[in-house]
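Apart from one protein chain that is not included, each protein chain of the complex appears where it belongs.
To keep things simple, chains are lettered A and B as they appear, and every chain counts its residues starting from 1.
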Amino acid sequence: MTPTHSQAIPRKAARGFLRKYVFSTDHQIIGKQYYFLALFSALVAMLLSWLMRVHLAWPRLAIPGLGELSAAGAPNGMMTPEYYLSLLTMHGTLMIFFVLTTAPQSGFGNCFLPAQIGADEMAFPRLNMLSFWLTFTSLGALLSSFWARGGPATSGWTAYPPLSGLGSITGPGEGWGQSLWIISIALFCVGSLLGALNFITTTLDLRARGMTLMRMPLTAWAWFVTAILMLLSFAVLLAACVLLMLDRAAGTSFFIPAGLIVSGQMIQGHQGGSPLLWEHLFWFFGHPEVYIAILPAMGLTSHLLSCFARKPVFGYRAMVWATIAIGFLGFLVWGHHMFVSGMNPYSAFAFSVLTVVIAVPSAVKTFNWLGTLWGGRLRLTTAMLFALGFVSIFVSGGLSGIFLAEPPVDVQLHATYFVVAHFHLVMGMAAMFGIFSGTYFWFPKMFGRMMNETLGKIHFILTFIGAYCVFMPMYFLGMAGNVRRYAQFVDPYLQPLMPLHRFITVAALGLGAAQMIFVFNLFGSLFGGEKAGENPWEATTLEWVAASAGKDLVVYRGAYEYAVPGKEKDYVMQNAPDASGSRAEKGARDGNAN
Amino acid sequence: MARVLSFTIVLGTAVTVILFWRRVWWFPPNISTQGAGVDREFGLTLLVTGILFVAAQLILAYCIGRGRKSGRAAYNTGNLRMEVARAVLAAATFIGLALSSYRTWARMYFIGAPRNALRIQVEAEQFAYWFRYPGPDGVFGPMHLRLVNDATGNYFGLDPTRDPASRDDIVTATLGIPENRPIELLLMSRDVIHSFYVPQLRIQQDIVPGMVIPIHFTATRTGDYEIVCTQLCGLGHYAMRAPLKVMKEPNFKKWLAKQAAEQ
Partner (left out) sequence: MATQTKLSVLEETRGGDGDGGNWGEGSRGRFGWDPGAALPVGLTGIWIAMASITMFFAAFTSAMVVRAGLGADWTRVALPHILYLNTAILLASSLTLELSKHCLKAGRAGQFSGWLFATAGLGIAFLAGQLDAWRELAARGVYLARNPACSFFYLLTAAHGIHLAGGLLALFYLVARHRRIAEGAIGGTALKVTTLYWHFMDILWLYLFLMLILWV
């Protein structure tokens, strides 16, 4: 039953379609499952954002088809304010959890973490399958709330109690919708925890001979650090979800204070809880979550800039330490989401200083990306274009974080479109650019075919311009005092901003339409793309090693040996033996020492 | 493609700089004493981040447009001294900015309201604000949860028959305040988290049920403004607002007397 010498067993051939493609334990299949789950979620979330944007720009417009989707939420296609909030909650939750956490980490990570470190499988394949199906169930629970009585939750992705803690008395969607939301997120937490466990163990234990930590590709580093963030932060969110559910269902008072009167009705049985306690627990998860979304995209950008500038990563060690520093500091800055929450103002100031400190490793990364490009010989493939776009968007979104890190400035800009612009650029769009560049880059490895480069370039330039047109104007809206999460803009002082809102809506429709090019290219290339070679991008890392090289990989060098003087080609693969035996020996020894 | 992309980046950078420079869309004018500090801090941060923004985008555009066309890329794995120097510089700049905001923040939150401040209670509910002035005795009468009733207009649950301090309290739907006099608001919520935001005052503070959160400010310009809710509080969130009326001292006295007469 249990082999003592497992190199003797070949990998078991998967039996039947169900075991091979559905309930698979193969990391590549699971990675693709995650990827397509994220793609589906992204399309739904984008559709929701279209509906919201159209409603904001033209509040009296009946949206065709919406009345059929939800008769209560949009009678005759006219969106009600509570349905707007439902769409907003679903958009945020889908994007943060099911797209930005899922695609770059669980999707690409599953496909390529083992491959890049020279392992042929994740450490716990069955656990891996469980992670995916938990995530799948979680998505099902979330989407099912569209058909629940009262519609989906309306309390945003942050679900602040008491709004989220008292049931349908605080509004439709706060009954079943909110319960389903909490169940969905709790399931997602468990799935992510198991996934993170798998990623960390795989990275620690299953690296190939000679693959020292400091030889790992920066993508692998990013997945590793992200997994640690997930392991520690999702545990806290899970605990918070349990407490919130108990407050709703069992009448406890963790977050619900005494003496509430909602809609003229006294709330009985609750006493002395604190909504701020939820905010602390939520943001203790919430801030690392931001880095969970962006770190893999950062790693991938470093990886691609080096590959397509044909130049080593500028300051590889600095990049690794910056990633670790971001991961560590990410746990110390959650309070900057709470400057106006009623939290102790002295601790607010401490959080402020820590928050600007976390900008330093991000700045180091940006310097080094530019350093990598400087003097490079650029190959502007679509993957590279998206990586370059990432740098531009990350800078435009990231710098506004400095404003929000200063408490008195945050007082003015908090909860306005300035914040919406900030996180959509630095986390949403930048991470989406990461997902796109990863797709164009790894598609040949995932599906054995190339994506169409011409369509890819059109997709890129439209997405790049579209992203700026949609989100840069939101900075100005926020400065003008335009509050976020409003279903309509009825205040007189917001009326002069309506033309800008309409411009944003038109740009958002265009940006969304441009994504159809991507979907078409993806599925078209899946079946009709040009056959890909073993290493189409002439990259150095192990996922591109020809299958014919066998499984017994030994790593002799770092991940970014491009343009090495004196070499025949302008790249040297990590597993290429060195002519001088001494260096190879050193490499193998390092590999075992870890 | 290289030219298209670097041109797009340069153009986008230029448009952004022009829009900020010309102040096409900007903050509403400041009407409070601590607002100048907020605006100054914003301006300083804008200057620093603006320089970094333009520099980074232009270097990126340059690298894309002017990459090597022949031969190999330079083999350059980094420069530790340069990296450390830049990290230290970035840290000094960013921490300097954060520290420079200390005085404004301290003025808002570390120091309490002056003794002569006019104290007003603010009660938020889904989806309205109510304001209570203590009246001539300067004391807020006690609140009784059981008596809270929107239909009869008893938003604060007062019992004037039993509590003498409640008899002269004035409850309004508009926040009327005198110009150039310190105001202290005591923020309370009855149901969910709301927020108190007046962009012109440069003030935003969440109103958390179970807590009484004090804020203070001095308005410097008369006029009619709006208080809006910025914390997602339910379906009527977008329409939750109240008028703010800043008046000259004599006008305020008249206004308050009129409100008292209408009780």
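Just so we're on the same page, a residue touches a chain if its C-beta (ideal position, glycine included) is under 8 Å from a C-beta of that chain, and two chains touch if they have at least 3 such contacts.
Since this is a predicted model, take the numbers as computed values, not measurements.
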Checklist entry - When the whole complex is taken into account, which chains on show are touched by the absent chain? => result A
Next on the checklist: Considering the complete complex, identify which of A:130, A:239, A:332 or A:353 is in touch with the unshown chain.
Outcome noted: A:239
Item to check | Touch with the omitted chain, as defined above, among A:131, A:179, A:252 or A:341 | outcome: A:252
Checklist outcome for this item: Touch with the missing chain holds, among A:48, A:115, A:208 or A:409, for A:208
Checklist outcome for this item: Contact with the hidden chain, among A:182, A:197 or A:399, goes to A:197
Next on the checklist: I need the residue numbers on chain A that touch the omitted chain, in ascending order.
Outcome noted: 1-9, 11, 119-126, 193, 196-198, 200-202, 204-206, 208-209, 231-236, 238-240, 242-243, 246, 250-254, 258, 269, 271-274, 277, 280-281, 284, 551-554, 581, 584-585, 588-589, 592
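We adopt the following convention: only the chains that are shown with their structure count from here on.
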Item to check | Mean-CA-position distance for chain B and chain A (Å) | outcome: 30
Item to check | Of chain B, residues touching chain A in the complex | outcome: 1-2, 4-5, 8-9, 12, 16, 19, 24-28, 34, 37-38, 41-42, 45-46, 48-49, 52-53, 56-57, 59-60, 63-64, 67-80, 83, 86-87, 90-91, 94-95, 97-99, 101-102, 104-105, 108-110, 125-126, 145-146, 148-151, 190-193, 195, 197, 199, 202-206, 208-211, 213, 226, 228-239, 241
Next on the checklist: Could you list, by residue number, the parts of chain A that touch chain B in their complex?
Outcome noted: 80-82, 85, 154-156, 158, 160-163, 170-172, 257-264, 266, 272-276, 309-318, 340-342, 345-346, 348-349, 352-353, 355-357, 359-360, 363-364, 366-368, 370-371, 373-378, 380, 385, 388, 391-392, 395-396, 399-400, 402-403, 405-409, 411-412, 414-416, 457, 461, 464-465, 468, 472, 476-477, 479-481, 483-493, 497, 500, 560, 562-565, 570
